[in-house]
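Read the structure below first, then the notes.
Taken from a larger complex, these chains appear in their original positions, while the remainder are omitted.
Chains here go by letter, A, B and C, matching the order in which they are written, and residues are numbered from 1 within each.
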Amino acid sequence: MDRVATGISGLDEMLNGGIPARRHVALYGGPGCGKTSFAFEFIYKGAKAGENGLYISLEETQEDIIENMKNTFPMFNDIQDLLKSKKMQILKPNKIDMEGIAETIEENITDRDVKRVIIDSGTMVKISFAKEIEYRQTLFEFFSLLRNMDCTSLTTLEAATSKKEEIVYEIEHFVMDGIINLYNLDRGDRRIRALEIFKMRGTDHSRDLVPFKVTPSGIKVYVGEKVF
Amino acid sequence: MDRVATGISGLDEMLNGGIPARRHVALYGGPGCGKTSFAFEFIYKGAKAGENGLYISLEETQEDIIENMKNTFPMFNDIQDLLKSKKMQILKPNKIDMEGIAETIEENITDRDVKRVIIDSGTMVKISFAKEIEYRQTLFEFFSLLRNMDCTSLTTLEAATSKKEEIVYEIEHFVMDGIINLYNLDRGDRRIRALEIFKMRGTDHSRDLVPFKVTPSGIKVYVGEKVF
Amino acid sequence: MDRVATGISGLDEMLNGGIPARRHVALYGGPGCGKTSFAFEFIYKGAKAGENGLYISLEETQEDIIENMKNTFPMFNDIQDLLKSKKMQILKPNKIDMEGIAETIEENITDRDVKRVIIDSGTMVKISFAKEIEYRQTLFEFFSLLRNMDCTSLTTLEAATSKKEEIVYEIEHFVMDGIINLYNLDRGDRRIRALEIFKMRGTDHSRDLVPFKVTPSGIKVYVGEKVF
């Protein structure tokens, strides 16, 4: 079975080697839980390992993401090179339009042999629809297109809460092949970040909740450490 | 009384032999709780025992389900044979249309002597309707048709929560003859899977919550073991 | 004061002899809590005691109910005789139509001297309306008609929860003369069934929560035993 190693320290171990290839996974969490950092490192590590990446930003500009990520990961000192050589590309579409995004992904797969795709954030797509039924139909069509493409994707999704107990699963979660929950957990006087692999079709995986940190040299997932 | 043995280790014991024949049962649970694995093993074990099966997938492609299930159950080494001999068939309708699905089931009963049917997932049907009243009417008509057919079915239903205490019962649950709840329970630092038979018309059954695991050789329901 | 003995072991004791005659009582509970079994035994015991009964099923077919009840109560070995002699009758109207149901009840009272009526389930009536205001008006008219008939009725109502603490009382409860709550209580690793008489106009009654079981020879309500 093909797997796509995320390159994120500890996460691949939890996934028994990586995300099953050609699967479409949600990164789900509230504000400030590190979704963009996860998504970026997935693309960055892929680019370094020879798998070209496409980061579709529906909210921040390319410049903001790059500046943000350089600050977040100062030890990723070849970001600019990878962007220049187009091993990694960040695009911000002019408008939020699922069909256009699907075309962009397909073109990038054909032209640049892109293997890894980020959509940040899927919530921007959701809130661009006035009627939920239209959103659902568009979403199904989008994933039907995506399932026929040779790429593995992460889509960030915004949760309305940072409490582990109150997460509500919605249509996006049923459609997607996997869900990685990121938490910014309330520990009274401070917050700690943690993650769990909640669903991953086609592979066994860890079911533990584990703490993680975003460090200058990349995300560290502390497999085997307890949060509570 | 006729019973349909699920073939799932431990579950038939909880059901006093199996699901009453010609009953229509819901497999209810949140993302990542193993609904597809349960549904597949029910069909697979039936096919092995001489009862032909039909798996109607409203979401994933046939290929994805097969690949997923081969990875999930590596010791089910005759999946391909059973598919080839049509003892087991996975269909993905072009559109979600209850009348068409009922016809498909009926044809398969007539043509292939299908005894076991999976609808995965019933939630896809639900969300394809813009108005709830139309959904209800269609649902009633669908089950009226199904009740006249000589088959036993499992329909997967997506729960919006993984908390045992917060399950809300909806129209599907009142219509169906049985409900098996699958849980992906939050145990602080990890998740464990458990199930209970919540409702089963026409038979006495266990009322315990029991843990289960999806193992390479099939699902194991640990009857008699405690979750809490 | 006239009372209608339910014939259910323990319940009549809690009711100081039975349900006040010509009152209309709700059997309220979530899926799998035994509503149909209660309703059926009420009719069955009445028929045996010389009070003819009518079971109006708005969901399951006559055949399914009979098969289900024969399995549930194997020691009720004269079900078929009582049906044949029309001491007990199960009807499934072609459509859900309150006026038609009221007429059916009236005819059965006139023609067969029916004294006990079941409507299973009242929730099917509720969900057949698209607008709540229309449902309410129809419900009021229906109970106005029923109050003038010489019969005692039980109407099953579906609760959306199986938690005793979260029951919400709605329009049906205000209209009805009595409410018997049935619970399928979560006890961590298992479920136990319990009931309480929550409201009963015109008679004093027990206010205890008591466990019950559905046994082959009928429902046993364990008056005096504790649930917690």
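Definition applied: a residue touches a chain if its C-beta (ideal position, glycine included) is under 8 Å from a C-beta of that chain, and two chains touch if they have at least 3 such contacts.
Not measured: the values here are computed from a predicted model.
K.L.:
Quick one: how many copies does the complete complex have, if 3 are shown in place?
P.N.:
6
Simple rule for what comes next: only the chains that are shown with their structure count from here on.
K.L.:
Counting only C-alpha atoms to place each centre, which chain is farthest from chain A?
P.N.:
Between chain A and the rest, the longest centre separation is with C.
K.L.:
Using Cα averages as centroids, what's the distance between chain A and chain B in whole Å?
P.N.:
30
K.L.:
Centroid from C-alpha atoms only, then distance chain A to chain C, rounded to Å. What do you get?
P.N.:
53
K.L.:
Mind pulling the chain A residues that touch 2 or more other chains?
P.N.:
In chain A, no residue touches two or more other chains.
K.L.:
Under the touch definition given earlier, write down the residues of chain A that touch chain B in their complex.
P.N.:
On the chain A side, the touching residues are 1, 20, 133, 136, 147, 164-165, 167-171, 173-175, 179, 196, 198-204, 207-210, 226-228.
K.L.:
Within the complex, which stretch of chain B touches chain A?
P.N.:
30-32, 36, 59-61, 64, 67-68, 71-72, 121, 123-124, 127-128, 130, 158-163, 184, 186, 188-192, 214
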